[in-house]
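Step one of this worksheet: look at the structure below.
Every protein chain but one is kept in place in this view of the complex.
The block that comes next holds subunit A.
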């Protein structure tokens, strides 16, 4: 099950967040900060799945933007990885020219 879907930039600013479970608003900012810290500390050679607390993070980097999805253990990590790419492709098609810096509504 997908727990949350985040798009965060390298400076730690959240561009998009969607939580599928109730999380307190204060905890959200903390969670996002920690998540982006984990993702930023990974190098290119490391795999895209991070074990974080009691769930997993699947992240994918597009230029200066990180798309991070939090999943629990019943999900197929690689399918979620593919899903992220699919989502970005859809945004690209829909907004015709996807400029990563300006990813928003």
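One rule holds in what follows: contacts are C-beta pairs under 8 Å (C-beta built on N, C-alpha and C of every residue); 3 or more make two chains touch, one makes a residue touch a chain; residues count from 1.
In this text, contacts and distances are computed from a predicted model.
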Quiz item: One chain isn't displayed here; going by UniProt, is it "WDR54 protein", "Beta-adaptin-like protein", "Large ribosomal subunit protein bL19m" or "AP-1 complex subunit gamma"?
Solution: "AP-1 complex subunit gamma"
Quiz item: Footprint of the hidden chain on subunit A, which residues?
Solution: 14, 16-17, 22, 25, 28-29, 32, 43, 45-51, 76-79, 81-83, 86, 104-105
